[in-house]
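What follows is part of the complex, with its chains left where they were.
When the chains are written out, they are named A and B in that same order, and each has its own residue count from 1.
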Amino acid sequence: MIDPASRPGTPAQVQLGDDGRLRHFIDIEGLPKALLTEILDTADSFRGVQEAQVKKVPLLRGKTVANLFFENSTRTRATFELAAKRLSADVLNLDIKTSSTAKGETLLDTLQNLEAMQADAFVVRHSDSGAAHFIASQVTPRVAIINAGDGRHAHPTQAMLDMLTIRRHKGDFSRLRVAIVGDILHSRVARSQILALNTLGAAEVRVVAPRTLLPVDVEALGCRVFTRLSEGLAGADVVIALRLQKERMDGALLPSESEFYRHYGLTRDSLAWAHPEAIVMHPGPINRGVEIESAVADGPRSVILDQVTNGIAVRMAVLSMAVSGQTREREQRRQETQ
Amino acid sequence: MIDPASRPGTPAQVQLGDDGRLRHFIDIEGLPKALLTEILDTADSFRGVQEAQVKKVPLLRGKTVANLFFENSTRTRATFELAAKRLSADVLNLDIKTSSTAKGETLLDTLQNLEAMQADAFVVRHSDSGAAHFIASQVTPRVAIINAGDGRHAHPTQAMLDMLTIRRHKGDFSRLRVAIVGDILHSRVARSQILALNTLGAAEVRVVAPRTLLPVDVEALGCRVFTRLSEGLAGADVVIALRLQKERMDGALLPSESEFYRHYGLTRDSLAWAHPEAIVMHPGPINRGVEIESAVADGPRSVILDQVTNGIAVRMAVLSMAVSGQTREREQRRQETQ
C-alpha cells in the first residue's frame, strides 16, 4: 500500500508541501532563499527565548520527537534534545543498535512502529548518505524527518546555524566573502554550507584545501577553489575551519597533522591575511593545534561558542516549522476526506 | 517489619484493593470481566488523546514512573515511556545491569530505595516468571507494579492491547472465533491472550501449532488445540500470529524456519481458510517470511500497526488506573490512622 503522502523525487520536492512550506528538513539543495530566510528569522526569535529566565515555549507541547541516532554523536543529540524540550515536546532517545533491529526486525518495521506510536518528528543521524531522504520519501512521509547528518552527504542544521551566526555578526550576505578551510572532501558540513551561502546570495564562497582533500568538481557547487591559505583567506569576512575527520580517512590522504597545521591551520599569523574584522568559525569538536590555534579558537574573533548557542535556536526552528507543516497537511487531508 | 500493604496470595488478590480496584497490573488470571472492560474503556478514551493536537493529559502530573528493565526491550520500554509522558508523569529509565546491584546491593534494596525516592509506579520487565508478582506482594506493595513481561509467564499489557484492537475492529467478543498461531510454548503473550479472551467471553479460542511448540495441558487454559493450520483457521474472525522466539529456544524443537513457514506461516493462501473479513494481528517484532508473509503483514486485513497505537493507550490506562488505586489506598490509610 503506497501512502499518498509519500513522494518520490529529489529531497527538495520531498521537503516542501504543496503550499511550499517545510514538512521535512533533509538537505539545503533546492530550498528557496525565502525558506532559508524564514528558518533564520524563526531561529532568531528563539534566541530571545534562550536568554529568557524561562527558556521554554509551548509550541510542541504534547508532540513527540524521537532521536534516532544510528551513528553516535552525543553533542548533536544533546542539542536536538534540548531544542525539543525547550519547545515543550516529549523526547524519546532510542539507541538503535540495541533495539529490535537486533531481533531481526527490519529498520522499516521499527520506523513504522514509531510512527504508529504517534511520533511527530524523527531526528535521524545515519552513516549512509541519503538515509534521511529515503525515510522521508518512502518509509514514514507523515512524520517530520530532520536530517542530523547522513554520511558524507549533508548536515543541513549545521549549515543553517552557521548562516545564523554569520547573519547575526555580519548582516547582509550579499557583500560577504566566506572562506571554508580544510577537509572539504570528507565534510558533509562543507557541502551544505556552500549550498546555503549561494542560495542566500553570498558575494563569494571559497574553499581552501590541499588537492587530496578536495572533491572532484567541487567548483560545480558554486565556489572558488584555493590551495594556498594566503590566497584563500585574502580579505575574507568569514573564515570557517572544518574539522579534520580523522575517523573518516581510510588511506594516506594527509602527510601529517603537523604539516596540515603548518599549511592550513588558522593561527594568529595566518588570520592576518583575512579582513581585520573577520569572524572565525568551526563546527566542533575542535582539534586544537591541528585545524586551529588555541589563541584563535578562544580569541576575540572566534564565534565558535556562539555557533553552539545558535545551533539550539536553529534546531528549534526547523523542528517547529516541519512539525507544523505536517500538522497542516494532516488537517487538510482530514477536511478533504470529509 | 511486614508492610501491612503486602499481601501474600495469588496475583489476582495482590492486584486488586479491598474496593476491587486495580493497584498493580501483573497478570490477566483472576481479574474479573468488569475490570478488563474498564481497562478497555479507559484505553479507548486515551485513543482520542493520542489523535489530538496535544497528545497529553495531566492525570499523572507530579507522579514518577520508573522503568525497570532487567531484560532488554527497546520497543516495549518506548511504549511505556511515551504512555507515562503523555500522562504528564516524570519518567526514570534505569539500566539495571549497570546499577548498584553490581556493587553488591540486593535487588530488594534497590527497589526499596526507589520507593523511598517516592516513585509511584514500577514498570518491570524480567526474565524470571513471577518477578513482578514477587515485587508487588513482598517488596514494594505500595508502588503500582506494572508487569511488562516476566519470563514465559505473562505479558498482560500486550494481551490487553490485543483485546482493544479486536474490540475496536470486531465489536462484541461473544460471537468471535479467535485463532492464535505459532510458538505457544515459549510465548508469555499467548497465555495472557487466552485468559483475556475467555474472561471477555470470546465464542471460541483456538491455538494452532506443531506439537513440539504446544505446552502440556494447554487445553486447561480454555482453548481448542489444532495442529493443522487449515483446520485452525477455518472460519476464524481474528488470526493472531505469534513471534517465533528464536532466542528462547534451547534445543531442536523446530525442524527449520522454512518448514515452519510452509506449514504455519500466514500467507495470502493460508489466510483464505479464515473468514473473509478476518483481521490479522502480530505482537511484533515480525519475522517476515517466517511467521507471516510480507503481503499479509502489510495487507488490507493487517491491523498490526493499529496494535502498536493501541499499546500506548492500554499502557496509559493501566498506569493511570493502578497509580490512582494506590493513591486512594494511601488516602484511606491516612484517614484511618488519624
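Methods note: a contact is a pair of C-beta atoms (placed from the backbone, for glycine too) under 8 Å apart; a residue touches a chain by one contact, two chains touch by 3 or more.
For clarity, every value in this text was computed on a predicted model and none was experimentally measured.
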Tell me how many copies the full complex contains, given that 2 of them appear here. 3
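Criterion: only the chains that are shown with their structure count from here on.
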Would you kindly tell me how far, in whole Å, the mean C-alpha position of subunit B lies from that of subunit A? 41
Under the stated contact criterion, what part of subunit A meets subunit B in this complex? 1, 61-64, 90, 92, 94-95, 98-100, 103-106, 109-110, 112-118, 327
How about subunit B: which of its residues touch subunit A in the complex? 50-56, 72, 74-75, 78-79, 81-82, 85-86, 246-247, 284-288, 298-300, 305-306, 308-309, 311-312
